[in-house]
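Note that this is a trimmed complex: some chains were dropped, and none of the rest were shifted.
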Amino acid sequence: MRLLLINPNTTVSMTEKAAKAARAVAGVGTEIIAVTSQTGPASIEGYYDGALAVPGMLRELKLRQAAGYDAVIICCFDDTGLDAARMFCDVPVVGLCEAAVSMAGFIAQRFSVVTTLERSRILIDNLVQRYGMGARAKVRASDIPVLELENSSSGAIGKLRATIERALAEDGAEAIVLGCAGMTDLARDLQVLYGVPVVDGVAAAVKQAEALVSLGLGTSKRSSYAAPLPKPFLGAMQEFAPVSSIEVSGA
Amino acid sequence: MRLLLINPNTTVSMTEKAAKAARAVAGVGTEIIAVTSQTGPASIEGYYDGALAVPGMLRELKLRQAAGYDAVIICCFDDTGLDAARMFCDVPVVGLCEAAVSMAGFIAQRFSVVTTLERSRILIDNLVQRYGMGARAKVRASDIPVLELENSSSGAIGKLRATIERALAEDGAEAIVLGCAGMTDLARDLQVLYGVPVVDGVAAAVKQAEALVSLGLGTSKRSSYAAPLPKPFLGAMQEFAPVSSIEVSGA
């Protein structure tokens, strides 16, 4: 089984950290193909960065088709471009937020998602509502710029711990979801430290992708995720024009 | 990894069918320990049957502790006794409905759950709402008594197909979830027949249980799923009294 893990931002160190985390939990026979977007922002902090990361992410989906992949993981907790990728693919496409909050739901009735900046908090809260967890999960920001997570001396971990401690004390959280791909290496230690389940989106997405593939479940091509219709694409986006709806299938 | 698959009804043929389905999708190194409740109803059709199936299911959880298990699957689409089992265990406990609708959410925006009798329809609709999928999923009954699914000449499959066809035509369903453990053997064929993803709860639960175990995620023991408090249990239920909160841990 080949899982295409795409980092939709252009920071290679984040891809490497996520790939390491993904490989650490991948099942026997699962190959993680980790790729970094070649075009777009160095980190995704809010809707603007996110929107400009999508074409680079879709390009990787397209470029990797020849080699083939059985599922896709979009390695950003904002689930950047998730719906667009699902239209492009017929294999499953998994986002970190959807995977993490789904898994948290099996082990806790109420939980808190701890993310980076205030500007991402509402974005993730909207996702959590869309995924049906609005009455069960609270989202908190830690005031950590994403790239500070790449720098162990940035003080980011202290801020993250303080936010988790507030979630446990004030929200009645039974579990913690780490709300940024860049926090993937911290989950195990935090789980030991606080004695509650700590869910990491990268790991969660790997397991959800494996689960879907092993059950033969792909993205439904009926209605909202039907393959893109053939039509002209002008200018720099020309490369994305589907010639026919057959061509857009996954591996 | 040892997964304890408990059929909370007392019909051994259903356990065997589910165990077969579970083993067919289990990962390398996953052992399925399939057990049938020794006390309670032969099938679970509504709340009364369900409530009376829980002690038998919890007894299996207790009896199997010595031998050990890494996660539990409650093999009924009503998620019978799920919350009680999560209090008893610190390993993950997975229900078929929660697992199936979670997985359907990754591959379809709108889907229909097709279950057996009208009396189970609202029960499952309430579960779907609790799991946050109320705005995305419609539940339909097929007018099939559960045990007719054990009898290939019962006409059950014809009724099931008719119901799926209505869901596709009238609900805008992008995927189908089979809403009874006894339908587990039909998923693949129906998926081929209708060309949309068909999610089976048994298979979904196996993969969710494997995912949780492999990530080291257990049931949160903070707040709503905290271990049962030691206290007297009278009469026939005496066997279930927790002597101390330490004793109730899983394998």
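Each chain carries a letter (A and B) given by its place in the written order, and its residues are counted from 1.
By our rule, a residue touches a chain if its C-beta (ideal position, glycine included) is under 8 Å from a C-beta of that chain, and two chains touch if they have at least 3 such contacts.
Because the structure is predicted, anything quoted here is derived from the model rather than measured.
Enquirer: What is the total copy count for the complex if 2 chains are drawn?
Expert: Spelled out: 2 chains shown, and the full complex contains 6 copies.
Heads up, the rule we're going with is that only the chains that are shown with their structure count from here on.
Enquirer: Can you name the residues of chain A that touch chain B in the complex?
Expert: Its residues touching chain B are 25, 27-29, 86, 92-94, 98-99, 102-103, 105-111, 131-136, 168, 172-175, 188, 191, 195-197, 199-200, 203-204, 207-208, 210-212, 214-225.
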